[in-house]
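Just one protein chain is left out here, and the rest sit where they should.
Note that the chains take the letters A, B and C in the order they are written out, and that residue 1 is the start of every chain.
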Amino acid sequence: MKALVYHGPGQKDWERTEDPTIVAPSDAIVRIDSSTICGTDLHILKGDVPEVQPGTVLGHEAVGTIVEVGSAVTTLAEGDRVLVSCITSCGRCRFCKEGHYGLCTGGGGWIFGHLIDGLQAEYARIPFAETSVYKVPENLTDEQVLFLADILPTAYEVGVLNGKVDAGDTVVVVGAGPIGLATVMTAKLYTPAQVVAIDLADARLGRAREFGADITINNGTEDAIAAVFDLTQGLGADVAVEAVGMPETFELCTELVRPGGRVANVGVHGHSATLHLETLWIKDVTITTGLVDTFTTPRLLQLIAGGRLDPTPFATHRFALGETLAAYDTFAAAAETNALKVVLEGEYALRAPRELFETAGVS
Amino acid sequence: MKALVYHGPGQKDWERTEDPTIVAPSDAIVRIDSSTICGTDLHILKGDVPEVQPGTVLGHEAVGTIVEVGSAVTTLAEGDRVLVSCITSCGRCRFCKEGHYGLCTGGGGWIFGHLIDGLQAEYARIPFAETSVYKVPENLTDEQVLFLADILPTAYEVGVLNGKVDAGDTVVVVGAGPIGLATVMTAKLYTPAQVVAIDLADARLGRAREFGADITINNGTEDAIAAVFDLTQGLGADVAVEAVGMPETFELCTELVRPGGRVANVGVHGHSATLHLETLWIKDVTITTGLVDTFTTPRLLQLIAGGRLDPTPFATHRFALGETLAAYDTFAAAAETNALKVVLEGEYALRAPRELFETAGVS
Amino acid sequence: MKALVYHGPGQKDWERTEDPTIVAPSDAIVRIDSSTICGTDLHILKGDVPEVQPGTVLGHEAVGTIVEVGSAVTTLAEGDRVLVSCITSCGRCRFCKEGHYGLCTGGGGWIFGHLIDGLQAEYARIPFAETSVYKVPENLTDEQVLFLADILPTAYEVGVLNGKVDAGDTVVVVGAGPIGLATVMTAKLYTPAQVVAIDLADARLGRAREFGADITINNGTEDAIAAVFDLTQGLGADVAVEAVGMPETFELCTELVRPGGRVANVGVHGHSATLHLETLWIKDVTITTGLVDTFTTPRLLQLIAGGRLDPTPFATHRFALGETLAAYDTFAAAAETNALKVVLEGEYALRAPRELFETAGVS
Partner (left out) sequence: MKALVYHGPGQKDWERTEDPTIVAPSDAIVRIDSSTICGTDLHILKGDVPEVQPGTVLGHEAVGTIVEVGSAVTTLAEGDRVLVSCITSCGRCRFCKEGHYGLCTGGGGWIFGHLIDGLQAEYARIPFAETSVYKVPENLTDEQVLFLADILPTAYEVGVLNGKVDAGDTVVVVGAGPIGLATVMTAKLYTPAQVVAIDLADARLGRAREFGADITINNGTEDAIAAVFDLTQGLGADVAVEAVGMPETFELCTELVRPGGRVANVGVHGHSATLHLETLWIKDVTITTGLVDTFTTPRLLQLIAGGRLDPTPFATHRFALGETLAAYDTFAAAAETNALKVVLEGEYALRAPRELFETAGVS
């Protein structure tokens, strides 16, 4: 088969590699129908994730079709169309039994395109298949569910649910990249009174309004703290979600939040932040961090199937799977291309009728 | 002043009665700007609530303006426009301190038009005023907030919150009268995958669809249980809300609910029901009952102010306060008049511009 | 091997039967070291559980040692000493992924001695072994952990956790049989202000005091409702746990509970009860039902290992595994023998030193 193989910092190729095979009785082999690229893949290519070995196939998000199952697999069969999530669950360890698949100590967690070969490929081996993939309802296209592989449950679980967003809240989302936009989108499931997006780029703030933000603040040109206090009668936000991954944006969240409020960190951080305990100790705040567990995937699938949630606007660009290198270029240059998510379509990708996309204004 | 006075079962009049005066330092006197009639008022008139003494002014829902405050009142002042809620809170007893104002043991709870003179009147005395009324944001009309006095928080707290409605759920509401419709409306704040309304009257089911129900079932002509199981792949509803107050509808809820699901009783019951523990003991169900506490009133006000919730469609008919007797006739004949809530407008009622109402199709 | 085989209502024998073998790759075969008898086994023998087929080996509680594992099993090995719980979890279905193993729709749930051969035997086949057994810490004897197979997690999850027992509460346990005593024992983990046990038999009430009840009420001779109201300044119990399984005791719980309180049903019911909604609708009560999920087994093992919980007083009688018929006689005649749990000891049962038992006053 062919796949996107990592060859050390800065080096990758779409090349021929060995077909995956069943290794453990709980494995399945999946033909990748649609895949996509994550900001984390760019981090890996920069060398920021040194545990990724050269020779590894990248990618941890896909919709595919099962072509073979191991001898212990009874609830999945050849031909099943499945979502393959960024998180794999052994199903047996303490954390998996608690629904904390992201903390799996039994060989799962984030492994695709990280510790084992990933999903930007024609085929992939899926360990612990029965506890790690989700059957896709028949009437849904690949693009309707593809972003449930990472970005939607990450924003929803680590941002919205950890932040305990509730009806009537003021929710501030700091960072309007894809994960921030997914936070805006899933926060609105709970009908906050107002969702405020903060970013340095007006283009991204425009997107945030399209995704449902009620108010946007460019904190390069405006005083974001003053603005949020104005919007909340001087109280501060009920929930502040960090969706960037920098010390400054985290600290901004802790300043924006009201007494008794919640700060939910979603961003991936490379540096420590300053926690102003001299003012926060008395403020009754709750700060959470987390990797996605994907325990909400069934719920999100229900919402999509019921027409309550539509992640397809994240698909800004499409490429054939064989054009993955070009897709990386487009995605890496998001500032110019305005890419949110680039879809890699295999031969059998289940697409919506073309006119549907045109209506939606997607290229 | 004039007020609607109860004179024993079947007897009432709009008549002259004594002006209310400050009795305790924590009292306030409110001029009633808008009031409304509740199904409970009809029950009282039937004699079903024997603790209501002849001579009592009825009514427990109003928007008004403070005209006088007791010596201990510091956070309210003459001229403040306030929502007067069906529940009064002493603010001091164990239950009030826990937010369970409906269970107040300090002299509050449901007292208006019940144990003391009520709000279908030109003026009313409000005990424990500072912990029992809510200032109305300036830009909101009386009708936008009037139904926060009872029906909205009742449906929301006792139905939606007790039932733990969550994103992606299937929520069944049994009964599509005003309280059932308010349950449909507030359930949607949490983006359930589908809201199913069940009733015996097609007219009410039509209303339910207008208020947001996705599916309606006439359980006089259809098998409601079979229909709900069909809609949920044989599992049953995540949440079933009883909004009628009869044994049959309660029992229907316990049959409709899935294993691990919740039954939230909102209906006012006069008779016991059969609880089929021989099937329910193993089903992991949670059944809740409750009187409204109104602790969510500030949150609901935020949602209205933010444009997220619009209770004005409940206002199907309007009368001058002096026409309260006619309003009772219209409300009591809801089956013919299709009345949901009738608004009693005092001289100073803050109304929306007339054309706004006409657009909304309200008479 | 030999096992206790059910031959239809009233008929059972300890007899030779076929050795279990690995059927699915996720199976394990366990040598039973210690087992015990449950009240449910007596119900089966009365014919109350018609889905149990003649020829089935009974029993659903054991400590044993793994002697063989299927090809997909990687986290268990021959020689591992394990607790085999009454509930089996497929690990893959929606309910198992939510920790609701008791509701498993993937072939698990309560199956031992019910839908497949059980654990009152020399050997047993354990389906879904990796998600259904718990390794026993080395230093613990069989009897220290045996009752975690059913009675302790049932009382703890369905009674104490569903009832949300908290520090300072008044907890009433109706029924002082083994499951009621286990409720008393595990309620005390949360330091309620007082635990009240109610039963018709003074002998059982004496036991309840030994297990930690602060106050006991014989509701054959005393007015239990009046007594509980006396103990709670007229308010009622914060939590009432039904641990009998009869309509009368359930209804008693709903009368004993305070406004805002919780009724947790643990009893297995064969008949419906009357739910007095005409008084309960306004009382803000929460009623829960449930089958055990055993999700708390790891936590309970921690508590035993840490010396915080000692279930060994439940072991009132001991028999060799080959004497299971005699053990049934003793257990069935609990009213005379005062049996709580009878331990069936295989040849390799890990016992505490004899003097330890004598100190504890166990025969």
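Definition applied: contacts are C-beta pairs under 8 Å (C-beta built on N, C-alpha and C of every residue); 3 or more make two chains touch, one makes a residue touch a chain.
Given the structure is predicted, the values throughout are model-derived calculations rather than measurements.
When the whole complex is considered, the residue among A:Tyr190, A:Phe250 or A:Phe314 that touches the unshown chain is A:Phe250.
Summary of contacts with the chain left out: across A:Tyr6, A:Phe95 or A:Phe295, the touching residue is A:Phe95.
Contact with the undisplayed chain is limited, among A:Leu280, A:Ala332 or A:Ala352, to A:Leu280.
Residue A:Leu291 is the one among A:Leu291, A:Leu321 or A:Ala349 that touches the chain missing from this view.
For chain B, the residues touching the chain absent from view are 24-26, 70-72, 74-75, 91-92, 94, 97-99, 106, 130-131, 295, 298.
Not every partner is drawn; the one left out touches chain C at residues 166-168, 189-191, 193-194, 214, 298-300, 302-303, 305-306, 308-309.
One chain of the complex is left out; on chain A, the residues touching it are 95, 98, 100, 102-103, 245, 247, 250, 259-260, 265, 267-278, 280-291.
The rule is short, and it goes like this: only the chains that are shown with their structure count from here on.
Two copies of one chain, chain A and chain B, touch each other, and the residues they use overlap strongly: the shared fraction of interface numbers exceeds half. Just count the C-beta contacts per chain pair and the biggest one is B-C. Our note on geometry: chain B versus chain C, Cα centroid distance of 44 Å, whole angstroms. Within chain C, contacts with two or more other chains are made by residues 98.
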